[in-house]
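The complex appears here without one of its protein chains, the remainder shown in place.
Right, chain A next:
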Amino acid sequence: MEKFTQLRGTAAPMDMINIDTDMIIPKQYLKTIKRTGLGKHAFAEMRYNEDGSEKPDFVLNKPQYRNAQVIVAEDNFGCGSSREHAPWALLDFGIKCVISTSFADIFYNNCFKNGILPIQVTHEQLRELMDDAGKGSNAVLEIDLENQTIGRPNGESVSFEIDPHRKHCLINGLDDIGQTLQQASKIDSFEEQRKAATPWA
């Protein structure tokens, strides 16, 4: 997994609540057996007309946001299905950070497995960042994970909270499985205990 330390990127405003994973990557693109190549299908139904042409009004189709690396969105981002294709699609598009007032649990978790930083902020902070994101080519935010800050275009800075373990893994790009396998002896002894206590399990 790629490390996440700092990011300076254009933020695209998506001023909607409940952006669900069906919107982020519609099910017709879940038939892939690969993790890559989903970026062109991200937000497909909002982004393209039926004939495949782009909808010019959709934020990520606008010239100033085509290379956005940050999405600023309203409440409950990533609700719905557990599909990891959602963060895969965002990452493949180039999105490395999503800022919202709240995230659905499974999506939030999936982001960290893919080097995407989901940042939770207060409603007041979100409205300010949404305004910043609305500034087109000036909509550049500076994310600093080490110091847990979002630098705004006006020079001000917003602090955010994050679980220390998740932060550690993201900054160092750590592979979960490798870490867990270091605990193999603990898993072995747990299995033995459990076999004795609940043999049917």
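What we mean here is this: a residue touches a chain if its C-beta (ideal position, glycine included) is under 8 Å from a C-beta of that chain, and two chains touch if they have at least 3 such contacts; residues count from 1.
We take it that contacts and distances are computed from a predicted model.
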Inset, instruction - Given the choices "3-isopropylmalate dehydratase large subunit", "Succinate--CoA ligase [ADP-forming] subunit beta", "Phosphonate C-P lyase system protein PhnK" or "Cytochrome ubiquinol oxidase subunit I", state the protein name listed in UniProt for the chain not shown. - result: "3-isopropylmalate dehydratase large subunit"
Legend entry - Among A:L7, A:L30 or A:V140, the residue in touch with the chain that has been omitted: A:L30
Inset, instruction - Identify the residues of chain A touching the omitted chain, counting contacts across the whole complex. - result: 15-18, 20, 22-23, 26-28, 30-35, 45, 50, 74-76, 79-84, 87, 102-106, 109-110, 113-114, 163-165, 168, 176-177, 179-181, 183-184, 186-187, 190-191, 194, 198-201
